[in-house]
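A single protein chain has been omitted; all remaining protein chains appear in their positions.
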């Protein structure tokens, strides 16, 4: 009985001293009988309770296992929201970026944030420098309709990447089912390159003239397919280029025969010197028609060129 | 007396276990004697307590009735801030977007997010596709100085729209008093078109060549005026075009004689085939001088062309 009285009185206090308020300074109850009065606030607090540096931490340390939007923090205390894939190969994948081509004929024009939005300019050998800076843009929910990059891209300490090619304008709830290609690495290759792509590209600059085809190729890792396989990967890039790469890999920072740099070859490892037909991102190109987020991918299938490339870390 | 002791002790606990902290892990009190130590935190918690999917829910479910900035959430859990009009015609209106013309002579150039920022390009019949995608930009506080679109545009399930034409660069506190035109619908027309403009424009694409003038006009609803009337509406668009529309409506997705699509005719319903002189937004135009957020409105009054068009849902 005494216990019950204590219970009631503490609860009473709580109802007048916890979180919510109507005016500026007088607290109001947010919980009655152990239940949130406002369920949306309950969901928000559930997200805050598992606040972490990465989706991996959210899953491994805090036990959250549902796909969806979560709140993350950088080391310095910048808070942001993104999508966590808690399902694929054990889950814990943080969406950190998407490369979206808004206009395949627009050559380093507006919207080409992963190459250059300032035209194909020899004075800008690294283009906009997006792969190796801390500039952020876009939103997770719009990452199939626009370029996206959040603070996790440079802040998270990761081992592997996961890549999804999702048709343009698909909504979040359909990403997995509609993806034309999905794979991840499990080689932990990021560990030896600084723990994320920001550091990897500091080491391997996406810069015109900084190296030669073949001899200066950056890191490449074999991949495990989650949607598609080696053959479907090759088909996406189209028959004309199928003999110029080996499927089943993801490769970073490659050069073509003209010393133009590209950032990422999704699903493949180049074996010849025309990566502009199947690799994406980049800086200055000696040939203007190659400049752009999706470089010179015009001969690839529309399934590929009309899909955004979503990048996850774990 | 016993009650008082309980009170003190519970409070004590609370002071050491609730919210705030100075270091990383030791909680510190945020409330003393039932009052927030930091009034700004009190205001923030007041906003969180009424967290909801729309300003309508904030008003109807949680009882908040003051105009101003609130925190909203999408279904998937993206948090954002925007302005709620809690006054007009019962209140509960969420600001979801603004169409701002930064340069009436700039034809589908930078800043024309509601048409095309990439020039007038026949390869982009829908322009940037903003009316029917989830891309977001701008901020509520700058919505009279820049284009604005928040997640509510595609997430909220609404029945009606409210539109304010507010002079460029006006600050939030002066929007209502300075507006040159304000009206809302009460026909609940959005209900049959998916509950918001995102879904409406999926159904009625703002796309060159997707239809004909008159025969393929999208939904139109009568409006109730909050500032201005039918005559002042016609005056804003200027005498030359006054016979080409009927005032007292809002109309979506119309075509001109050349099959160019426009997204919205604010305050009017076209009766002829030159809507480019009084409708806004759009995709590709066969005539370049018509392309732009404010299309070919050069002959409208400056009161109209130098005002941003703010869009609310309820």
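Annotations for the structure displayed:
So that you can tell them apart, the chains are marked A and B in the order they are listed, and the count of residues begins at 1 in each.
Note that a contact is a pair of C-beta atoms (placed from the backbone, for glycine too) under 8 Å apart; a residue touches a chain by one contact, two chains touch by 3 or more.
It should be emphasised that the depicted structure is a prediction, and the values quoted were computed from it without experimental measurement.
The hidden chain makes contact, of the residues A:118, A:157 or A:232, with A:118.
Between the chain not shown and the residues B:74, B:102 or B:133, the one that touches is B:102. Of the options B:68, B:90, B:240 or B:287, the residue whose C-beta touches the omitted chain is B:68.
Taking the complete complex into account, residues 5-6, 9-10, 13-14, 16-28, 30, 38, 40-41, 43-44, 47, 68-70, 81, 102-103, 105-106, 109-111, 138-142, 145-146, 169, 171-173 of subunit B touch the chain not shown. Against the chain not displayed here, subunit A makes contact via residues 3, 6-7, 10-11, 14, 18-19, 31, 34-36, 39, 42-43, 45-46, 48-53, 61-62, 64, 73-74, 76-79, 110, 117-118, 121, 123-124, 128-129, 132-136, 151.
By our rule, only the chains that are shown with their structure count from here on.
Relative orientation of subunit A and subunit B, expressed as the C-alpha superposition rotation angle, is 120° to the nearest 5. Here the spacing of subunit A and subunit B, counted between their Cα centres, is 29 Å.
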